[in-house]
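A single protein chain has been omitted; all remaining protein chains appear in their positions.
Which chain is which? They are A and B, in the order written, and residues in each are numbered from 1.
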Amino acid sequence: MKIKGTFLDEISHDIPHQNWGREEWDRDFDFMKKAGIDMVILIRSGYKQWLTYPSRFLQKKMGSWEPPVDLVKMFLELSEKYDMAFYFGLYDSGKYWLQGDYEKEVEINHYVIEETWRSYGDMPAFKGWYLSQECSRRIKNIIPLYNRLGTHCKAVSDGLPVLISPYIDGPRNVSQYTTQARKESGIALDIHRKEWDAILQGIKEAVDIVAFQDGHVDMEDLEDFLRMNKSLADKHGLRCWTNSETFDRDMPIKFLPIKWEKLWRKLQLAEKTGIEQAITFEFSHFMSPQSAYLQAGHLYNRYLEYLNISHRENN
Amino acid sequence: MKIKGTFLDEISHDIPHQNWGREEWDRDFDFMKKAGIDMVILIRSGYKQWLTYPSRFLQKKMGSWEPPVDLVKMFLELSEKYDMAFYFGLYDSGKYWLQGDYEKEVEINHYVIEETWRSYGDMPAFKGWYLSQECSRRIKNIIPLYNRLGTHCKAVSDGLPVLISPYIDGPRNVSQYTTQARKESGIALDIHRKEWDAILQGIKEAVDIVAFQDGHVDMEDLEDFLRMNKSLADKHGLRCWTNSETFDRDMPIKFLPIKWEKLWRKLQLAEKTGIEQAITFEFSHFMSPQSAYLQAGHLYNRYLEYLNISHRENN
Partner (left out) sequence: MKIKGTFLDEISHDIPHQNWGREEWDRDFDFMKKAGIDMVILIRSGYKQWLTYPSRFLQKKMGSWEPPVDLVKMFLELSEKYDMAFYFGLYDSGKYWLQGDYEKEVEINHYVIEETWRSYGDMPAFKGWYLSQECSRRIKNIIPLYNRLGTHCKAVSDGLPVLISPYIDGPRNVSQYTTQARKESGIALDIHRKEWDAILQGIKEAVDIVAFQDGHVDMEDLEDFLRMNKSLADKHGLRCWTNSETFDRDMPIKFLPIKWEKLWRKLQLAEKTGIEQAITFEFSHFMSPQSAYLQAGHLYNRYLEYLNISHRENN
């Protein structure tokens, strides 16, 4: 089971920024490529007033702020340089869809999708879309939200693939702003099955790939959930990946790189269930040899050993 | 808008120590100077039993502990070496002034001020005083506390300037010992105006410079507060700086270096309001190329780019 893609966590909800410039990002794409990663996913292109690219629409419509650099352009250029696929994460209002007003979220994103495609659609690394509105349960209007967002992405881009990465409402689904590391009980496997069966049934024309996050469930229950996710994706004709998180959810410091043994175990479990490949949240903080968290570079070395690549030549 | 000064966070309430010796401090002053910083402010010279210098008075009176090195002497020597101004932060009892017994806090600090001036007053970098008793609201007796402290500083030192750096009771004014990153609501701008109008009116003979901390207010409200602070300082004849914090208040890890985009935005807003200059809390953990937090070195590089200084020559 190999990690073939990584999120790019701009704009982050909870991971402190590394303040990299183009030089550091260029080097990071090189590190990714050497570890076999050939896909990057911008987790969100905008959040509330913060932007990753100078969207005229969002500055006008949402009062968003001009960013200091155009990260979308830079990531597309670096993806091209390193022969990687770039997936563009949609704008997250941080409110409308959470309040059930999915139509407003859709309306804004229709403009974002069109503006983005006009600005960057001819760049060769632009290979897909990511729906940034992550959920774990069948919350109100999630089906029409995903349907209309994914359908519009495909319509403007001649059918480029659409990815979602939901989480599981497991015992580690707790706010990053509590110190608590787990809650009493997580969702029952059967409830998870029922809700996601309905969601995948409802969105299968609009979404191509589902990659559940693997960090919210206790290790002893993970295999059951991976297997369930795989069977649901198969049933509805979606590709099934695992988003194998590379940070630790069970430590008081939120969040540092995961212990290799845990990642190794999660990858093995995913392999057993026949899942196609892994992506991760995310390489640059938690696996990169140049991460501010030095544990990450050691995780990179352990992962390369697992791939039978010598890290002594590489970094 | 340039950052011209930084706090030295000894003794810290909440930032883990870097365990630097003189060699590392010397190098850090050099990094500061190259980034245009020409002023350092010792945030407090003593806190409860902890001391930054071997105060005989505080060891005797407060049972304070002999420190392993004389940081005040070292910082004064390094300030002189790098042609920087040193501001001495007063002793914080951690109790008297918080319990409303400002006279006791004043009494102890009168001795501290005199002892300090006798010990270090002839060192050429000694250029000012910092009142360590930080507040955000018109708490009981804050006016006579600041008045009597500032007046005595000036009296013994032939009028050296006195600095305060209050905070704003905004939504991010939450304890660093909760994981919560914000509270429901912050102080209304008008209440802030009324309280600080009265405070500045009451202390204007004893305090020369006010530099409000800029991190407790939501970004969308910051300009209003900066503008208000500037107009209040102007009204009462104080110099107005901004204490542009270089750490992030909205992340679960408390606290790591700020995202450059946020600092950049805060500096731009301060510039718009006509504030004279910025200082920061603080360089050595959050902006220094040798910080234990490697994000800090990248922030340094981004800041030098903003100043149009090439960091490739510098570090």
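The rule we apply is simple: contacts are C-beta pairs under 8 Å (C-beta built on N, C-alpha and C of every residue); 3 or more make two chains touch, one makes a residue touch a chain.
Computed from a predicted structure; not experimentally measured.
Enquirer: In the complete assembly, which of B:Ile15, B:Met74, B:Leu98 or B:Val156 touches the absent chain?
Expert: The missing chain is touched by B:Ile15.
Enquirer: Return the single residue from A:Tyr47, A:Tyr96, A:Phe225 or A:Trp260 that touches the missing chain.
Expert: Considering the complete complex, A:Trp260 is the one touching the chain left out.
Enquirer: Footprint of the hidden chain on chain B, which residues?
Expert: Its contact residues with the unshown chain are 14-21, 24, 49-50, 65, 67-68, 176-179, 253-255, 291-292, 294.
Enquirer: Using the document's contact rule, name the residues of chain A that touch the chain not shown here.
Expert: Touching the missing chain: residues 179-181, 219-220, 248, 251-253, 256-261, 264-265, 293-295, 298-299, 301-302, 305.
Please note the rule applied: only the chains that are shown with their structure count from here on.
Enquirer: Superposing the C-alpha atoms of chain A on chain B takes a rotation of how many degrees, nearest 5?
Expert: 120
Enquirer: Return the distance between the CA-based centres of chain A and chain B, expressed in whole Å.
Expert: Roughly 39 Å, centre to centre.
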